[in-house]
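Have a look at the structure below before the remarks.
With one protein chain withheld, the remaining protein chains of the complex are depicted in position.
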Amino acid sequence: MAGSILGTIFRVSTWGESHGAAVGAVIDGCPAGLPLSEEDIQEYLDRRKPGKSKFTTARNEADRVRILSGVFEGKTEGSPISLIVENTDQRSKDYSNIAEIYRPGHADFTFDKKYGFRDYRGGGRSSARETIGRVAAGAVAAKLLAGLDVEIEAYAKSIGPFTVPDDAVDIRFSRENPLCLADRETYEKASEYVSRLIEEKDSAGGVVECRINGIPAGIGEPVFDKLDAELAKAMLSIGAVKGFEIGDGFEASASKGSLNNDSFISENGVIGKATNHSGGTLGGISDGSPVIFRAAFKPTPSIAQTQHTVNRNGEHTDINISGRHDPLVVPRAVVVVETMAALTVADLMLRNLSSQYTLIKDFYMNK
Amino acid sequence: MAGSILGTIFRVSTWGESHGAAVGAVIDGCPAGLPLSEEDIQEYLDRRKPGKSKFTTARNEADRVRILSGVFEGKTEGSPISLIVENTDQRSKDYSNIAEIYRPGHADFTFDKKYGFRDYRGGGRSSARETIGRVAAGAVAAKLLAGLDVEIEAYAKSIGPFTVPDDAVDIRFSRENPLCLADRETYEKASEYVSRLIEEKDSAGGVVECRINGIPAGIGEPVFDKLDAELAKAMLSIGAVKGFEIGDGFEASASKGSLNNDSFISENGVIGKATNHSGGTLGGISDGSPVIFRAAFKPTPSIAQTQHTVNRNGEHTDINISGRHDPLVVPRAVVVVETMAALTVADLMLRNLSSQYTLIKDFYMNK
Amino acid sequence: MAGSILGTIFRVSTWGESHGAAVGAVIDGCPAGLPLSEEDIQEYLDRRKPGKSKFTTARNEADRVRILSGVFEGKTEGSPISLIVENTDQRSKDYSNIAEIYRPGHADFTFDKKYGFRDYRGGGRSSARETIGRVAAGAVAAKLLAGLDVEIEAYAKSIGPFTVPDDAVDIRFSRENPLCLADRETYEKASEYVSRLIEEKDSAGGVVECRINGIPAGIGEPVFDKLDAELAKAMLSIGAVKGFEIGDGFEASASKGSLNNDSFISENGVIGKATNHSGGTLGGISDGSPVIFRAAFKPTPSIAQTQHTVNRNGEHTDINISGRHDPLVVPRAVVVVETMAALTVADLMLRNLSSQYTLIKDFYMNK
Partner (left out) sequence: MAGSILGTIFRVSTWGESHGAAVGAVIDGCPAGLPLSEEDIQEYLDRRKPGKSKFTTARNEADRVRILSGVFEGKTEGSPISLIVENTDQRSKDYSNIAEIYRPGHADFTFDKKYGFRDYRGGGRSSARETIGRVAAGAVAAKLLAGLDVEIEAYAKSIGPFTVPDDAVDIRFSRENPLCLADRETYEKASEYVSRLIEEKDSAGGVVECRINGIPAGIGEPVFDKLDAELAKAMLSIGAVKGFEIGDGFEASASKGSLNNDSFISENGVIGKATNHSGGTLGGISDGSPVIFRAAFKPTPSIAQTQHTVNRNGEHTDINISGRHDPLVVPRAVVVVETMAALTVADLMLRNLSSQYTLIKDFYMNK
């Protein structure tokens, strides 16, 4: 397994290079009977589509998904769901000049070291186009979770040095502005900042925050496959992500136990927590509070400034990257974060079905 | 799989509760012919052992490891390596009062929700004692890596609000002070701070930083099983870890592409990088620079102050946790971070053996 | 994981229903640098294609494979290889009458019990068309193995009650007759037998034998993932296979140790065996002799005779299966056996790369 398969029960295998014929994903382990249409998936793909504002690449892909298998009469069959999106606007020639040169901040060098050669067209397998498979599969997971009343929402928390204050988060607004920032005031500052970076042929990073509402207590496996551990892997598996934190995260490390512990409370017999410093998990298992985590994205490495680098032969050279690239990945990454979270939670909720013997007994003996 | 197995080729299965007969690990997939003794493992276990300073619990365990299988005449055989450490100082009675009460910041509540009941003695499976299996297995991974010239060193970067400046990191010093802080000046402030917290019956968090030196370029799998993704999972799988970042991490998200990109340089035909903002990976694959990452630990949830909480029946109650607990986990967590990193890197280095067809051909055809 | 993924390193995910848009497979873990073309794969698919003789179904599919990803400039890239074959001749209407009826010997009933409903068109996921994904992926494995001098050849050993004597096996002849039988005399008898069955609207079973030549000693993992165990799983995973044996197989169970043991011999320092009762494995690991195994196929369950059965409501009814079906599956199954064996051996040969520490040290330290 060379790393393109994720999950234990709800298992996704993604495939496709930036400039190949198509990209896609196969889901093995989606339960039978889930209502599913191409539109359910298209809705998510449309949110990651380029070409929507000055903040995103001019590459113009229709990115229409087709379901090739696993759905019959509008419902999943229990068999693998094959999803495909054709690559239609490839312009391979744009990339020919970088075939021999290692772009700073990209995986050109490391792919060459690992495999002996690489598909240099648009980043090949390490292109952001690879996320189409994730988003398409994750849309199916999100549909499954929606039926279980679990809802996942992500938005930009920071762009460059501008951060939305915790008490100003407005998720609806994040769906209406091209930076996906969850606060108008922050958006205005960040928008000006990014515009300036575009003029300077530079790029910005940012932080995406994600909330998982409705997740029942008990999800996540102790020890290695904790809910937060699987989320951290899912996030760091997204190209450009350099950090992950859950709940108070790094701030918690500077706090005290007396402040950081969340008191348990009880209302009408339902146990909850007075605060949510933990971000919705205890011991790696969901505690019934919303799960809240953040992923930090580095600035887009492709910038139009001249950069110093080397070629395959180790000779120094300069590079001007002229392809179509986003000045920041965060706006299009929001839906990637959401769908990767959906894949993670769906898999752990299916794994959790076998946690209690008496419930299994109920399942089989009353059937 | 309920989450206690890690790895694809170098695969570790840990087991054991805080107050059971023993804790341990089984490694399946360690190559044959690696010289290995109990002392190789004991050295690592001794570094996580409690009872060494006022900053760690008074629980007194010998924590002697025994190798029950997989080693013959001083070398690994290729068969599973079974490691066991007996629990000798259990004092189960200390915990009887919390059988029905949910401790804030602990997994009592979530285990009950997941499994219907729990082993309340000392946290059961979610006890820090669970890390013995990780450390023992990770010591074997570290031995394997040492033979491949890969060296992993972790140390405390922060304790509470006190952080070692990047240019002051002194790893040797970190091995000589009970807080494992990598700078004398920071240590003195933090030591005073923690002493005060102990008096206040409170606890501290901190950040552990880890450097992996000598890792060749090409390690890590693209897409889901990136080196950084697997490290993130490994770190977040450690109880009390709430955040992970690699290289500049969250700071990178506020930077610009022109500053954050590491230029490639070449010296005597060897390609390297002028800076290391990326923390040693590009596209999820090691780039030949040192891998540098950080894990954020929350403050120990067990504090001797009276805390408000609820019991199993949802009735409000107060709790005073009187067991033996560390006022901070960081000093003992340093070796856990190191060994979890070792498990991660060892597995990915074995997975990398099958990356290139011509090398496989060499392996089989010249044999 | 719902069972459509196979392998540990060379990992295949197949997908597709008989009457969906297409069928296919994704390979994750094929080493980079293997020369690969669509023709390499097409050659294998052509061997399983229907419509070639009176002994196979009249369904007429072009079954042209396309490689959608993972190959660049004629070589595998190390990224997932996505293979697709479109379904062009579906005639869904043929099957509408069996939507509510359980065909004897088919998976209609068990799919309904498992999933609550099923794609009744042509068997859906349990159709023999599912094997296209196996054959396409296995062709890639076979190409990889060919480069390592491992060659796999299967042929029909029996059709109905007619069996090729061990000393008459002629593999070349098996490629020239429509029953794939490895002996002319047996072919003539079997051919007449099957013709009579066709007239009687009945069907035949048979045994496929497979030889793996050139497999080096040392392949296969002890305990659960033995070479023979993985082969057995691979074979029984093929629809219609009811038995597996390696070497002398069931006959060995009636033999004596003194007769069944293969003596080791040595010629010019090379250790071999005087006989090969074991079929090329000892302790689940290849011993350097040819691996020889057999898979028993039941008669095709789809027969044009009237059969008694029940419908979904448990009401008794008769059924006449009128679709296009093979009177025996063996001729088209030969290439399925070969390619499933190739997938199994390729995966175990990649797994074996990490067996010896000193070889791993060579790999990394001399690089």
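The first chain written gets the first letter, and so on, giving A, B and C; residue counts start at 1 in each chain.
Simple rule for what comes next: a contact is a pair of C-beta atoms (placed from the backbone, for glycine too) under 8 Å apart; a residue touches a chain by one contact, two chains touch by 3 or more.
Predicted model only: the values in this text are computed from it and were never measured.
Looking at B:Arg66, B:Lys201 or B:Lys361, the residue that reaches the missing chain in the full complex is B:Arg66.
Contacts to the hidden chain, counted on subunit C, fall at residues 1-6, 8, 14, 102, 104-107, 109-111, 113-116, 125-126, 130, 158, 160-161, 197, 200, 202-207, 216-226, 228-237, 239, 241-250, 252-266, 269-271, 274, 278-279, 281-288, 296-303, 305, 307-310, 314-316, 351-352, 355-356, 358.
Listed by residue number, the positions of subunit B touching the unshown chain are 1-5, 7-9, 11, 13-17, 20-24, 26, 28-30, 32-33, 66, 68-70, 72, 75, 77-82, 84, 111, 114-119, 124-125. Those residues of subunit A that touch the chain absent from the view are 8-10, 29, 31-34, 76, 78-79, 144, 147-149, 216, 222, 349-351, 353-361, 363-365, 367.
One rule holds for everything that comes next: only the chains that are shown with their structure count from here on.
Of all chains shown, the one whose average CA position lies nearest the global CA mean is A. Centre-to-centre separation of subunit A and subunit C, using mean CA positions: 38 Å. Distance between subunit B and subunit C, defined via averaged C-alpha coordinates, is recorded as 44 Å. One finds 25 Å separating the Cα centroids of subunit A and subunit B. Within subunit A, the positions touching two or more other chains are listed as 1-5, 8, 14, 111, 114-116, 125.
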